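First the structure, which I've put down as structure tokens, then a few questions once you've had a look.
Every protein chain of the complex appears in place save one, which is left out.
Moving on, here comes chain A:
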Amino acid sequence: MPTLLLSAPHVHSGMTVSRLMRQVILALLPALVFGLYLFGEQALILVIASLSSGLITEWLCQKCQDKPIGNLMDSSAIVTILLLVMSLPPHFPWYLGALGAAIAVIFGKQVYGGLGQNLFNPAMLARVVLLISFPVEMTDWPSPTPVLPAFSGLNELIDGFTGATTLGSVMETGSAVIDMQLFPLLLGINPGSLGESPVLLLIGGIWMAYKGVIDWRISVALLVGCLLPSTIAWGLSPETVLTPIAQLASGGLLLAALFIATDPVTSPTTPKGRILYGLGCGALIFLIRIFGAYPEGAAFAILLMNAVSPLIESVTKQRTYGESK
């Protein structure tokens, strides 16, 4: 006979926070693995070093607290570190990656109290810290050098892309007329961050939206917010602005739209608020790309929108049942 009186409901959907986190990791894996394949063992060392550093930091932080919020097993630290690493240059020094991971965990999350308490996205906070502190290392974009020749013709394709990232070269030369083939662009075989393969990110993102892990509203709104003005700008000045497809496929736009802006902790909870938040992120990314000093602004855009997220939430309160319309 049960002896405790417990409160309803007596059934549950079975979803847990750690399962959500594991699903995000699963969705990230294709792009991450492809990135490692393209950029070789140096990238692998970066990932391992960052993960170890971040997890040890998380463990230490929780050891130091009387009542830690969350635990190591909830996988949230792994998501944060993976998102940070995937937005870094693939051959970024491993010790700096480890430093970034520790910054993400300590200053991005634990100083606020732990899981669910932070105002800013920890991965983007750490990325901005690294970008400002180590500008040289953060803008050193190697060409992909696949460790295995997977299919013939790949190397030829790769030879066409060396030096700066697509967005970076536009920023430097002021000319958006770049000879580009669609296939490597969509697969992400060009200089760029470690996990930037548009097609693989999209597969992971759509799977997450289908599973209900992320809210499609944020992602769609962010893409609309960035690509709609981009398309108009491209129509006005095709010489200096990249084509919408190239805009979509380059920089961290898809990573931001599908994995970073959709971070539940730092985005609003109301459906309308999420659309507004996504549009804001997208518009800021567009503005930074076109008018900013940096070639890519996803991290800044998301951090700025994180700051206004509570405000957005409070002005987009939904109408309750029975209230006048």
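Quick notes on this one:
Here, a contact is a pair of C-beta atoms (placed from the backbone, for glycine too) under 8 Å apart; a residue touches a chain by one contact, two chains touch by 3 or more; residues count from 1.
Methods note: contacts and distances are computed from a predicted model.
Protein name for the hidden chain, per its UniProt entry and selected from "M67 family peptidase", "Ion-translocating oxidoreductase complex subunit C", "Carbohydrate ABC transporter permease" or "Carotenoid 1,2-hydratase": "Ion-translocating oxidoreductase complex subunit C". Check A:Leu55, A:Val265 or A:Ile290 against the missing chain and you find that the one touching it is A:Val265.
Contact between chain A and the unshown chain involves residues 1-13, 15-20, 69-70, 74, 76, 114-117, 215, 264-265, 267-271, 274, 317-324.
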